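Before any comments, here is the structure.
Removed from the display is one protein chain of the complex; every other protein chain stays in position.
Residue numbering begins at 1 within each chain, and the chains themselves are lettered A and B in the order written.
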Amino acid sequence: MSWFLPPGVSTYAADIDRLYYIILVITGVVFILTEALLIYFLIRYRKRDGGRAEYSHGNTKAEVIWTAIPFVIVVALGLMSKGLWDEVKDPAHLPTDGYEIAVSARQFEWEARYPGSDGTLGTDADFTTVNRIHVPVNRPVVIHLTAEDVIHSFSVYDFRVKQDAVPGMTIRFWFEVTEPGEYELGCAELCGFGHYSMGGTVIVLSEPEFQAWEAERIALHEGSTRQVAAAQPDEEDQ
Amino acid sequence: MSAHVKATDFEITGFAGEPHDPPGFIRTYIFSTDHKMIAKQFLLMSLVFLLLGGTLALVIRWQLGFPGSPLPGGGVLPETMAPGGIILPEFYNSLVTMHGTFMIFFAIMPLLVGVFGNLLIPLQIGAPDMAFPKLNALSFWLAVPAGFIMLASFAVEGGAAGAGWTSYAPLSASGEYTGVYLGQQLWLVSLFILGFSSITGAVNYITTVITMRAPGMTWFRLPLTVWALFVTALLALLAMPILAGALILLLADQTIGTTFFLPATGGEPLLWQHLFWFFGHPEVYILILPSFGIVSEVLSNGARKPIFGYHAMVLAIIAIAFLGWIVWGHHMFMSGMNPMLGTTFMLTTVVIAVPSAIKVFNWLGTLWRANIHFHVPFLHSVAFVSLFIIGGLSGIFMASAPVDIQIHDTYFIVAHLHYVLFGGSLFGIFAGIIYWYPKMFGRMMNRTMGYIHFAGTFVFYNLAFFPMHNLGLQGMMRRLYDPNQYEYLAPLQGMNTFISYSVFALFAFQLLFAVNFLSSLRFGKKAEKNPWNANSLEWSVASPPPHGNFHGWPTVYRGPFEYSVPGRDQDFHPQWEPPDGEVAPRMAGSPAPEPTGFSTGAHEEEES
Partner (left out) sequence: MSHVASMAVEEPARDRGFEMYNAKLGMWVFLLSEVMFFTSLIGAYIILRFAHPDQFAGPGEVLNVPLTAMNTFLLICSSVTMVKAFAALQHDDQKGLKLWLLATIVMGASFVGVQVYEYIHLSHIGFVPNAEAYSAAGGAIYGSTFYLMTGFHGLHVTIGVLCLIWILWKANRGAFHSKRVAGVEAMGLYWHFVDLVWIVLFTIVYLI
């Protein structure tokens, strides 16, 4: 049983974790303080024969203090969170130089569309993969997220990334991974009986590897007459 | 009261024309309009649903503890739910949905509002009954069919609703996504009826508290339970219709082909979430405020000390209720709602910690320099305080939107909601049931069993739910039929199994409570008027109180928390006891005062 978060491998993971640990400390202190006081009072002021409780209706000074302190703390917390929240989620902060991928969620799989040879999304040069999303390392990735049927949620814990995929909306968000490797992609929003099995993989490749993979994909796509061919070999590509 | 009392008395009390000589069986036990009987009816209903919700939880825990292995005795379940006892994913979703729905709407809410609202409001303000006793009966007889409709949805084609207790659209808006058609519609209809029941109840409570307080019962002499229930009623009055509206729109999408939440033809999925949570967050405070009241009362009684900062406690309740209306977006940080809105909701949300802080610290203040008698309800109240702190503090993590990115829709949320709802609301309910049991049934609950049930519940409750925080931090999603589908979650199976074992033990101790509750009805030690040496008005009359409660109107001389007043040999000073030297004007069975004129109306109300 651990209070530590699994290691994060995106640029903003560290900041999110820091905020988490700050809150953990604050709440931890409050927790220990209040519970300790509670236990102490229970023991110290247990029934004494002939004993009598102090007849007091309160103490305005004390009450003002323990209203003011939490207020300061939580507002400070709120403001601290705001900056980071904007950096991560505010569309205005989306990287302009990011590698763009259109991800579409459906019961119960993830389809990713990559800008093909022409380098822009939404043309028929785009090629697709299913449940295996390839991204370059150390380069911002901008996801255009949507859903075809119900609400799903794109979540990669190692990246500290979570974003609902809502049918009828295209939501853009970004992340930048700092470690090559394979990371599990999960669906965090209940989306039907297959919700629990709607997993995928995000494959993070070093720049050269990624270039190579992309080139191979583009070639495959150009060569293929049938769109689906793009997805076929993908299943066993490693 | 007996028939000789003039109708005008009743006109004040609002139950004109009701003969007060003992009514027949049907009128006493079935279609009773006596608030005490209606409270008992609500108690029976909601305890049964609590047991049901708990049983559903056991099945959930079985699947999570031992994924894919056949449920003991599960063979009896139909193929569509659990072939050979092995739970199907879609059935798991229904289980989770129904567990949440029953617990929130049919167990905790009726327990707090239906039971304690009905029992305590008239008794503690010194009224003979509710303002509208028939409306009161109606609100119970609406809740029962609602419950059975919800239950029936398990049996229908396609099974019960499986879109979560939050029933997010579009998943819930069309059966094509889940195969659940009728089940989801019954869910909607049932909650609509229940909402109507709560609204009628709320109208009754609010009117009663405003117009029917006994002479001398000023606003700031009200017990905190009444304050909490009054504010809760206001929340229910204003929140339930929002839910009703949302339910209607969703039902229309399901049945007559409208497209409010279906994007294909112009609908807005997020609209449902906004409507639901605009109701939903006030709802969660409906589920905690009455427990705040109960706990304040029991703590003060056990501590033999006036509640610390009465006025601050009242203001805190009001502040929480008010802030509760402007935080709903904290459930939607990841929903695709405009992140700027997210920032606003984040700030309003953290501020709610402040009035909550006032409550927590004032409870601690109440114990400071007290003279504590550790009776069973007191222990439950202490547990409430300690566990609500945990649940509340975990709320702070989620209130910080960036942190919520990691823990949204994970078991961290599940942990939070059980700490506030079980550790909070339900422990408060245990305290309340045991504390007022003698007033309801004229007997005390068994103390030994009480202590054992408390100890077992407290220990195994924490063993069951505390680890869920960590499951969440490791990234285990909610509403997940089988975590082992994910490589990174497979290692958590051990902890899930441990949680399940703890839950089975927890459940066993709940059965002990059931045994204690039922056996004490018969064998419990007879209770005198005021077994806890308490101050509020309900303890001035027999246990259980006669039909009509008081002889006329009692007179109130002081606040409800006058414990350990210096210079008195008793360490409590009841609200009804005249200042030394004076005699009580009318405690001696003489009829109530003349109505002050403006009460004529109540008459027809009741002929209706």
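Quick notes on this one:
One rule holds for everything that comes next: a residue touches a chain if its C-beta (ideal position, glycine included) is under 8 Å from a C-beta of that chain, and two chains touch if they have at least 3 such contacts.
Fair warning: this is a prediction, and the values are worked out from it, not measured in the lab.
Taking every chain of the complex into account, the absent chain touches B. Touching the missing chain, out of B:Ile30, B:Ile210 or B:Leu341, is residue B:Ile210. Contact with the undisplayed chain is limited, among B:Thr258, B:Thr344, B:Gln493 or B:Asn533, to B:Thr258. For chain B, the residues in touch with the chain missing from this view are 14, 131-132, 135, 199, 202-204, 206-207, 210-219, 237-242, 244-246, 248-249, 252, 256-260, 265-268, 271, 274-275, 278, 552-553, 555-556, 585-586, 590-594, 596, 598-605, 607-608.
Keep this in mind: only the chains that are shown with their structure count from here on.
Per-chain CA centroids place chain A at a distance of 33 Å from chain B. Against chain A, in their complex, chain B makes its touches with residues 88-90, 93, 162-164, 168, 170-171, 177-179, 263-264, 267-270, 303-306, 308-310, 312, 334-336, 339-340, 342-343, 346-347, 350-351, 353-354, 357-358, 360-362, 364-365, 367-374, 382, 385-386, 389-390, 393-394, 396-397, 399-403, 405-406, 408-410, 467, 470, 473-475, 477-483, 485-488, 495, 561, 563-566, 571.
For chain A in complex with chain B, the residues that touch the partner chain are 1-6, 15-16, 19-20, 23-24, 26-27, 30-31, 34-35, 37-38, 41-42, 45-48, 51-60, 62-63, 66-67, 70-71, 74-75, 77-78, 80-82, 84-86, 88-91, 107, 149-151, 153, 155, 157, 160-164, 166-169, 171, 184, 186-197, 199.
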